[in-house]
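Heads up, one of the protein chains got dropped from this complex, but the rest are sitting where they should.
Moving on to chain A:
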């Protein structure tokens, strides 16, 4: 049987390869289409360096939370409390740094610990008491929204110390002499990243070939690598001509790479998918399903806290309204990115692309002057449409 697949005529192999991978790349294609659409409609404003930088800053906290939410959804659960938790942690951060003048590093760590504790408290009920996560986190949503109000006493609290603000509004320092508007350090990092990505995928392909594993056709591999390298270079070039790479983009990229690796390549990642795919079978295979579920909630709490800090630093103030409705964007990002509501299915890349689709649409529609009313209508329809397409593709 293996022989048969290898000796398929080249065209048929290409055809089946495209078919098999359409699903994986479908959402990426949609993102590109949406970006092109808004690029044309806004007569080029979308991809202007300033706007692109803003786009990154505006969506960083959604992307960060989507990484945690993806794991929660993959285990077959949901976390409705992330927006409230982010808001509450922002309030705690303001209380510590503004009111009590705590050192920002220490405050930062305390805030992450608070997030972990909140995640643990919610995860405990879900994992060990088997209370539906929808209910536990709905309760958490109310509790932490209320606590944020209580901590802030209904007022806004700020401003934050300037170093802390850099978390969100800072850019990586320029080490090389500037060339006009271009920031060479950022450009260099982008170039190294592009080369690194191409090198890594070439190496892994060569390794697979040497073990006689069927790989994607060479033309596809080449095309994919060129497009990827070009996209990374072009993106960094645009960003580098404004103020260079934002700090938060660096944090985000590192987290995306880390979670991508954990979900695809590690034992714990594989086990999380197994729990979501069939918890009973996973348990009978020796996987500690409760503990894994618990840790996905702890992880979600930490990332929600980080997102809360990023958001507070961006606004430079903690407000009782911070985090309102974030959970909806985050959950939508995961589902648009192909995660299954039944658990066991979903990719980090998908969730990131999903978050970017939501972000580009928000940004593009705002530039076009579409009111907040119809923006919501359109976003809702896009979510429904994306999931419908996904379900349809799965049935085929």
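Going forward, a residue touches a chain if its C-beta (ideal position, glycine included) is under 8 Å from a C-beta of that chain, and two chains touch if they have at least 3 such contacts; residues count from 1.
Please note the rule applied: contacts and distances are computed from a predicted model.
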Hidden subunit of the complex - UniProt protein name among "Fe-S oxidoreductase", "ABC transporter ATP-binding protein", "Carbon starvation protein A" or "NAD(P)-dependent nickel-iron dehydrogenase catalytic subunit": "ABC transporter ATP-binding protein"
Given A:271, A:317 or A:362, the one touching the chain that is not displayed: A:271
Selected residue (touches chain absent from view) among A:258, A:281, A:377 or A:391: A:281
For chain A, residues in touch with the removed chain: 1-2, 5, 207-208, 211, 213-214, 265-268, 270-271, 273-274, 277-278, 280-288, 344-345
